[in-house]
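The complex is shown incomplete by one protein chain, all other protein chains being positioned as in the whole.
This part shows chain A:
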Amino acid sequence: MDRLLPLIQNEALKIWKKKRFLVILIVLLILIPIFTYAQMKIAETNKSHFKDWRNQLVQQINEYQNMLSSDRIPDEWKRSRRIAVQQLQYYLDHDVNPNSPDGVTFTRSFMSNAVTLFFPLLVLAIASDLVSGERTAGTIKMLLTRPVRRWKILFSKLVALTMYVSLTVVASAVLCYLISGAVFGYDGWAMPVFTGFVIQGSSIESSFVHAVPQWLYLLMEAGLIWVSSMSVALLALMVSVLVRSTAASIVTMMAAVISGTILSSMSSSWQSAKFIFSVNLQLTDYLAGSPPPITGMTLGFSLLVLAFWAAASLTVSFSVFTKQDIMN
């Protein structure tokens, strides 16, 4: 165990020196202002059309209701709109603004929108070349000739990866808050957010609905994002062990993640797609009470699926890495 900490330190510093985390920060620093600007424009338009947020909300509900009365709209879509109407109505009835313009609310919605694609991509920036990068550079031989057992080397990579996943999630939230707050203001921590909507068919059961302060909601959301990002990270680690080139490793993982996003939007009739890991990444939806991509999916189910994929990829990673021959 005493040999492990220096190894982790070594791996963590290696990732740092490769400037991967810096890239992530720069991407965030460029993207967040763009989204903030877009959100600002939307807020301006709304302000010119509506006296206050209640008018905007009641108009939004009305528009959904009108869409629901149309015969041309698919049932699946109607179901999710029906649920959205009921949730918005709940907010309206309790006089709570679901989209109040402040830094915390912006951060909350940015994070939940980023969970299926953006966070996985950021994670891939670190995870994809953890092992394959060493192969490409030829440094893996150096690493493996040291008198350290192989599983310890992979384990230290895993710990370093976990550290950077945590840092990525937290840094995104912090940067998002700091940047958007400059435009929308830095408050909103104590604003109530409703959670606990239970979806039954196309209606929601509101007896478990309760309000949590927004800071707690954001914390829960970040925790769920961390779990889904970690499962992506573990899979990427496995791919990085299996595939020799970093480019191939990134492409494989990106294809998997993106196909999951596409599947979630069209797989309502393909029930068993719910066992694919990337369909389960949107854990924050359960918190918000949005309908899951496939009927019947719950938080517990998604966590189990992700845990299974994570465990399987860990098993494969470790058994392959400790046994495989290293040749160039």
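We adopt the following convention: a contact is a pair of C-beta atoms (placed from the backbone, for glycine too) under 8 Å apart; a residue touches a chain by one contact, two chains touch by 3 or more; residues count from 1.
The rule is short, and it goes like this: contacts and distances are computed from a predicted model.
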| item | value |
| --- | --- |
| Chain excluded from display, named as in UniProt, from "Formate dehydrogenase, iron-sulphur subunit", "Histone deacetylase superfamily", "nitrile hydratase" or "GDSL family lipase" | "GDSL family lipase" |
| Omitted-chain contact residue, chosen from A:L4, A:M40 or A:V96 | A:V96 |
| Among A:S70, A:T145 or A:S272, residue touching the chain not depicted | A:S70 |
| Absent-chain interface as seen on chain A, which is shown | 9, 12-13, 16, 49-51, 54-55, 57-59, 61-62, 65-66, 69-71, 89, 92-96, 162-164, 166-167, 169-170, 192, 194-196, 198, 206-212, 216, 219-224, 226-227, 286-287, 299-300, 303 |
